[in-house]
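Before anything else, here's the structure in question.
Shown here is a partial selection of chains from the complex, left in place.
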Amino acid sequence: MTAIVIENVWKEYGDQVVLESVNLSVETRAFVALVGPSGCGKTTFLRMLLGQEKPTRGRILLDGAALPPEPGPDRGVVYQRYSVFPHLTVLGNVMIGPELRGARLLGRRFGAARRALAEEARSMLAEVGLAGNENKYPAQLSGGMQQRLALAQALMMKPRVLLLDEPFGALDPGIRADIHKLMKRLWNEVPMTVVMVTHDLREAFTLATRIVAFERLRDRPEERLRYGATLSRDIDVWPPRIAGRTTIYDADILPGQDDLTSLGHSFGTTRQTGASEHATRFPHP
Amino acid sequence: SAEPKSEFKVGWSIYVGWMPWGYAAEAGIVDKWADKYGIEIEVTQFNDYIESINQYTAGAYDAVTLTNMDGLSIPAAGGVDTTAVIVGDFSAGNDAVILKDSANLGDIAGRDVNLVEFSVSHYLLARALDSVGLSERDVKVINTADPDMVAAFQTRDVTAMVTWNPIVSEIAALPGANLVFDSSDIPGEIIDLMVANTEVLTDNPDFGKALAGIWYETAALMVADTPEGAAARAAMGAASGTDQAGYEAQLAATRLFADPAEAVAFTLSPDLGTTMDHIRTFLFDKGLLGAGAPSADVIGIELPDATVMGDANNVKFRFSATYMQLAADGAL
Amino acid sequence: MRLINRHPGRAARLVLGSLPFLAIVLVYLAASATRLADNPGDKLLPALSSFARAIETMAFTPDRRTGAYLLWSDTWASLGRLWAGLGISAVLTLIAGLAIGVLPMVRALLAPVIAFVSMVPPLALLPILFIALGLGETSKIVLIVIGVTPFLIRDLSLTVASLPREMIIKAETLSASTWLIALRVVLPQAMPRLIDGLRLQLGPAFLFLIAAEAISADAGLGYRIFLVRRYLSMDIIFPYVAWITLLAVAMDLGLGGLRRLIFPWWGMEGRR
């Protein structure tokens, strides 16, 4: 089944073309990594999936229907920063989603409903390895713990699509390896489709089922404004990863291994993209 | 706008001749007379004299305490027909011209004079200059707020000042201060009044009667040489920020009309007309009778004998002896 | 070693910090002694004994007229007005600041007029205020409100508008409506800034209070100062000014403590 369909989408800011004729279908439960040079429009693309921005041309379908014009609980998001609320405790951050959904007037649950919700939140926190930190504030957590918290917060809403914008870009390598494992487990267990922007090709190969690259095919200064980036590469990771099933591939990542050693095992097969005849500069292993 | 009504608002500000109003409100004299006529009177104290007149002029108050000059230049010039109900006192030394390091009024020529511009002090200065053959061209007037006069006098660049009590007595006590001219030199020209909106008064004569009743009962008490009188004077002194002795010193420079008959006699005397003529001429010179006023006659002033000075079709300021007469007759 | 790297110790800091206060006191005493030697009746810079006497009279002797202890009744009258004014300002600021910060429509509607109004000198409009509202407590409180609210609103709406856009989007993905975003995401993050804004506006608030009391009142700290100013009773004015300053400093510290107590998370980020 196809979760997200992007049909000939263009995005322009004033005169500047940022993205041009992007076509993409993402299957349900896929894990798409979006890579590309800085400024090529990855975040802009994610913002369109989120409903925060409208495409200038083309359309986006979510499970066959047109995308709602603004962000909603069906699409979760985790950014590199600002993804948790600094004024809520860890527990409060995880509970707030269901609270907001359930109590439209005060955005708070009381009594038994609250206790049940807190229970659920606690087990979600245990899932992401934050048990015991329930009463801390985000500023008291390390960067890695904050991003785990952001994941827990988003997952409480059981979104159909999870959008990640360089969620682990600011983390230390060791911590990043830990959170990669967590991410993989969550994707296996929770029925969701994931689209993740990353700068780190290795991260892409470690996590994704499919890697999509955006690139500006004409990048001479005088062309910058008139031509935008588009999809230049589309690689299925091999051996194929399937949500809920462990592959030989995943067995490579041994617990305790630091990222210096978990390398050199990624391969891919290139799909046909409309733009692939231009694509020459995108490095692939 | 006015019609018979039963609730009235009276404003008064802190000045020696008006302190009885505050005391009357506190001591229950106001309520006593209001009850007698079946009305309610709310008395409000102002620290800022001008604000009290502004409030009256804007219609927020039915009656207010002010001087004859300000009555003409502010509410009357502002189109509010105003009647002087009670002539409470006139200044007999409360206002003074003070020179530093000279006892001779003539030495004022060429100096900067600090005073509240367009107030009775300004008028007193004009009269003082007149008396020695000078005019305002011979000095430079600097507007200065009254609460800061005492401090101002102690600065080096201030050498001449016109102001009123209690400031005058404070300044007189300072080294180098000489009172060279005061309101006792122009007796009866600076008059402290309780005025009321003419329409309100016409429609509600009981209001005027109550005001007269309050005033004369309080005044009689405060001039009495009895323990009660002393207590009243002490209370008024405290309310004006000083003590009994300080207040009595100010009273000494005030010709208070505690006896209604004296007030009636003062009001009916032809001197009042002369005084008001001086004043309206002064105001006209200063452009204070309204923008574009063609002459001092623009505003009609009705005297107690019903003669009108100025424009009879635009009478906005009236003197009436009616209520004081009732008090004198014991008919309240 | 460079001066920039020389940090005084704890004791040295205490000593240094109290030096200027000491200097002020000494300069005062010297000036006062000189003036009093010139003119023993001088009222501008009274001797310490005059202060003691005045404080005794104002704070610890019941007034003969009313039986009240003047300093305390003045203080309560003023603080009541001040707190009412600041309280109303805070509520208005929360509502308007939040609305302006959160809703683009309201921002377009109100931001220009508030920027303009914050530049109007409120004291010049006093007569209108008094006539519209009477001379009671209302007009004094409203003067404080008018004086401080535009600044508070501007400050708060800037704070709200500078919340990361990502945080709002995040709340939307957690199914929050505009109302719930305002209530549960923006409001709690705006509150600490509001408290700090109030602290900054304490000085102006006292100023407006004093100005209002100078015009019409029968009790209050500003009323008393203006009443005795005609007599240049600096022996009363100085203690009153010192008292006002102390009250303001205490409220400043109190609000600061309150902020830290209620919003422990505030400023954690910066401190890391």
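Residue numbering begins at 1 within each chain, and the chains themselves are lettered A, B and C in the order written.
Operating definition for what follows: a contact is a pair of C-beta atoms (placed from the backbone, for glycine too) under 8 Å apart; a residue touches a chain by one contact, two chains touch by 3 or more.
Values in this document were obtained by computation on a predicted structure and should not be read as measured data.
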item	value
Whole-file subunit formula (labels as shown)	A x2, B x1, C x2
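As a convention for this text, only the chains that are shown with their structure count from here on.
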item	value
Centre-of-Cα separation between subunit B and subunit A, whole angstrom	82
CA centroid of subunit B to CA centroid of subunit C, Å	38
Chain centre separation (subunit A, subunit C; CA means) in Å	48
Overlap residues in subunit B, where contacts from two or more other chains coincide	none
Contacts with two or more other chains, residues of subunit C listed in rising order	none
Residues of subunit B touching subunit C in the complex	14, 26, 44-48, 51-52, 54-55, 58-60, 146-151, 154, 166-167, 170, 173-175, 234-235, 238-242
Subunit A residues touching subunit C - in the complex, by the definition given at the top	50, 52, 70-73, 75-77, 79, 81-83, 85-88, 96-97, 99-101, 104, 106-108, 137-140, 153-154, 157, 159
Partner subunit A, residues of subunit C touching it in the complex	164, 166-167, 169-177, 180, 183-185, 188-189, 263-266, 268-269, 271-272
